[in-house]
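For this view, one protein chain was removed and the others were kept in their places.
Lettered A, B and C in written order, each chain numbered from 1.
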Amino acid sequence: MTTSTPESASGSRLLRYVDALREAFAQEMERDESVFVFGLDVDDHKSIQGSTAGLLKQFGPERVFTTPLSEDAMTGVAIGAAMAGMRPVHVHIRMDFLLLCMNQLVNIAAKARYMYGGTVKVPLVVRSMVGKSWGQGAQHSQGLHSMFMHVPGLKVVAPSNAHDAKGCMIAAIRDDNPVIVMEHRLLYPTEAYVPETPYAVLPGKARVVAPGGDVTLVGISNMVVECLRARELLSEIGISAEVIDPIWLSPLDIDTIVESARRTRRLVVADNGWTACGAGAEIVAAVLERLGPEGGIAVKRIGFAPTTCPPSPTLEAAFYPNPGTVAAAVHALVRPRDVAWTPDPERTKLAHQVQFRGPF
Amino acid sequence: MTTSTPESASGSRLLRYVDALREAFAQEMERDESVFVFGLDVDDHKSIQGSTAGLLKQFGPERVFTTPLSEDAMTGVAIGAAMAGMRPVHVHIRMDFLLLCMNQLVNIAAKARYMYGGTVKVPLVVRSMVGKSWGQGAQHSQGLHSMFMHVPGLKVVAPSNAHDAKGCMIAAIRDDNPVIVMEHRLLYPTEAYVPETPYAVLPGKARVVAPGGDVTLVGISNMVVECLRARELLSEIGISAEVIDPIWLSPLDIDTIVESARRTRRLVVADNGWTACGAGAEIVAAVLERLGPEGGIAVKRIGFAPTTCPPSPTLEAAFYPNPGTVAAAVHALVRPRDVAWTPDPERTKLAHQVQFRGPF
Amino acid sequence: MPETPEHSAVAERLYRTLRLIRVVEEEVARVYPTDVIKSPVHLSIGQEFIAAGVCDALEPRDHVSITYRGHAAYIAKGGDLNAMIAEMYGKKAGCCQGRGGSMHLVDSRAGVIGASAVVGTSIPVATGFALAAKRQRTGGVVVCFIGDGATEEGCFAESLNFAALHKLPILFVCENNGYAIHEPLAKRWATDRLCDRVATYGIPTRRIEDGDTVTVRDAALEAVAAMRDGGGPAFLEILCYRWREHVGPNEDFDQGYRSADEKTPWAARDEVARLAALLPPDHVAAIESEIAATVAAAFAFAEASPFPVPEDLYDHVYA
Partner (left out) sequence: MPETPEHSAVAERLYRTLRLIRVVEEEVARVYPTDVIKSPVHLSIGQEFIAAGVCDALEPRDHVSITYRGHAAYIAKGGDLNAMIAEMYGKKAGCCQGRGGSMHLVDSRAGVIGASAVVGTSIPVATGFALAAKRQRTGGVVVCFIGDGATEEGCFAESLNFAALHKLPILFVCENNGYAIHEPLAKRWATDRLCDRVATYGIPTRRIEDGDTVTVRDAALEAVAAMRDGGGPAFLEILCYRWREHVGPNEDFDQGYRSADEKTPWAARDEVARLAALLPPDHVAAIESEIAATVAAAFAFAEASPFPVPEDLYDHVYA
């Protein structure tokens, strides 16, 4: 198994995130008979936006199958199968549906190894997609990763590009612990260089995506993309942002973030979820515990507005952070005495968001 | 309706936390016919440790009733009844069981008013008890408040004494929003002055429980009691801790904490739960966002060890923070250059913990 | 249906409801590609007879619990049409002020309990409304519409047991269209003995296979009457067929997961056409122009209404 980064080119092709995921499943299922993929609609013609396309044909209905609408029990089934030596990948088309599975995930999956004294393991992968986009609304849009980061025994990963999608998925499948994977609907069509051979993007290592000296900007999931765009906008007014992608949220590579924040003296976390008790709170608190009072670090969290997600476009636009709001927040932190600055809204849009139109 | 504090004496008696809760239900059910109390075992002879004692007799089985073991649906039933104009109090003997209810609580209760455009309200109270004590283990011990603090639309409260237990419960019952109440098993026998007449301890107001100048020590739920003990131990070595009880975790009165931390320059949060993405992370991050880089505030979170809760006494003792570990952490923060100090373990025990022996 | 004056009044009323739903949804489908609608739509075209038949048995004090595929029942229970279309357009005048969208229609005044996009979640919530109706002695009943897929969620079993235990006035209506998205029953149900299962809770059940609006209405009337007398819950499983794709405005027989043949018998007995044929043509024509005007007005209202302003975002998080 090799490790690699999104830039490494030998044996790589430009691949979409969704195809990178699909390739990870195909390669791992080929390699290991105990891997199976199940969940509502994994075997239909839409195949979870294409991320499970072809698997049914290649591996048959014993290893690729849909389920009844019974998320709670299906999670338990996955846990049981995992304890019995298989490697289930359980798929949810929306992360919101994980709320139906919390009891099994938190009370059993996270705790089994511990409460059974190390005599069992739970090599389970739970895939869940965040539905941000056109009109998804209250119950098809949530990024609930912080709830899982809270619980010892779970791992949590949120790949932000095609390269990491494949590498993290392979790492998750090979991991002997339950891993919650947060995939982002809007990342599916995005492309990156992806090696053909299997490789793992392992837990606990963040990546400095773009260097900078004035502020440390941590992006989570698709917010990495939006932070990179914010970085471009900021560079035009002479602010240099270092963008970090934690990739794995649990275990979290706090060292890389601490290292950067120690240098820039400013830390902004842009999250794909609410801020209260969120991943941003964790990162800010952990960095400041580490740096101590001499730190004198300015901090700011950005995330969903503290409301339910509305579908109406005017409200939805105000609900989600975007490159413009990220850039404006960074500017306010870096130049607190300047008048507020907001980049031209037209320039803050991301190409794929302009193009995308619903429903799914 | 009056407001009051645990010290106010006129018309007050010393009452146990459990009896203060019971009195709140009796008074509110007397006042408002739409209030009802239901959940597994609320009507048996143990009556949720006595907290629902006598209610069945006084108000009859239409307003005080047990349920099947169906926490998910019962939560939905409570939500529906609340939307239809009633005021349900849904009781869970352990907070861990709320994991079965997450879908209804987060996807419906928290969002209904918003996603239905303000046309409905959900005046629901969810009582849940934290089972810390002798051998409760992995699934009977969790404090999951931060998961609920994360979600807009929910309120969260964790009364730490008998006075607030009654006042918060009355406020929760009268609130038109879903309120998650975290009660702590070990607080049930503790006494405070409790007014006889109904009163509310309203959302969004913290209390400075004991003044101090060297460090701001925020305690959550029963950790308030343990912080007060830590404060005594610290005072013996000349460290003066200001202890704050947020009471309501959502909405959170961050102003009171900011005010204190600005003065003491040191902030320690001792929580009754895990620290990752926990209430302590939220408080630390929010305070530092507010105080800005000139703050130069030293911070520290204390909570459950990042493991599952074990029942074996040697492990359990290491899992939970206690007045000794809190005091030691504060000391390290206040006097970072001193050698580590830990108070005599015998002196760090709380009286009721020494006495209590299982199982329930 | 024999030709008595009362019966023809019923037929006319049912037809009016059926036709209104059909015209609204066809208009939704027509405008959908122009991007005026701002959230995913789940059309009930072909299944309208269930909502029309059941809701005809209800009174204003009764409630219906609908799903994300809830346009039909919303309309049949008398939900405000302007507010519905405005909601789908994401407008402030929408029934949810643009905060719900097509999947979360609500009309508290008309007794329409808000819909959920998480399948099955509405079942216990509806049961809670029935508990409140009983405790508050309103005399009202609750109808809980669900799909076949929703019966697989654990809360369905939990709710049935609770409703039966407490003899709550709730009629569960399962619109069994044979699919959950693209997955057929055979891949989800161990057997099709749903009614038998529900009956074991002591709940009277009936399975309606004939696709007849009046059969549905009569069954609902009977169940509701028993419920108002304190008879406790009842259950109807009603076979039906979804003519369009699961979500979105189009047909999808080219997608391979089901064949157009499946639709043929259902299209042949389309209740909208069948009931029209039972009525005097001038009545049908009058209803048609009335409905055309109503629907045009609703879409015009939605079109002309303003969007919420960004500052509205923070309203209604808490009561």
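The rule is short, and it goes like this: a contact is a pair of C-beta atoms (placed from the backbone, for glycine too) under 8 Å apart; a residue touches a chain by one contact, two chains touch by 3 or more.
All values reported here derive from a predicted model rather than from experimental measurement.
One chain is not displayed; in the complete assembly it touches the shown chains A, B, C.
For the options A:R13, A:K121 or A:R290, the residue in contact with the chain missing from this view is A:K121.
Among C:D196, C:E251 or C:E303, only C:D196 touches the chain that is left out of the view. Interface note: of A:L15, A:A53 or A:A81, the residue touching the hidden chain in the full complex is A:A81. Here the missing chain is touched by one residue of C:C155, C:A234 or C:L313, and it is C:C155. Subunit A meets the missing chain through residues 36, 62, 67-68, 70, 72-86, 88, 103-104, 107-108, 112-123, 152-153, 155, 176-177. Subunit C residues in contact with the hidden partner, per the touch definition given at the top, are 152-158, 160-162, 164-165, 187-191, 193-194, 196-197, 200-203.
Although one chain is not displayed, subunit B still touches it through residues 40-41, 44-46, 65-73, 96-97, 99-100, 134-140, 305-308, 310-315, 317-319, 357-360.
Note that in this section only the chains that are shown with their structure count from here on.
On a Cα centroid basis, the chain most remote from subunit C in this structure is B. Rounded to a whole number, the gap between the C-alpha centres of subunit A and subunit B is 31 angstrom.
Computed centre separation for the pair subunit A/subunit C is 37 angstrom, with centres defined by C-alpha atoms. Centroids of subunit B and subunit C (each the mean of its C-alpha atoms) stand 42 Å apart.
For subunit C, the set of residues touching two or more other chains reads 94, 97-100, 104, 116, 118, 154, 317. Shared contact sites, meaning residues of subunit B that touch two or more other chains, fall at 72, 103, 107, 114-115, 152-153.
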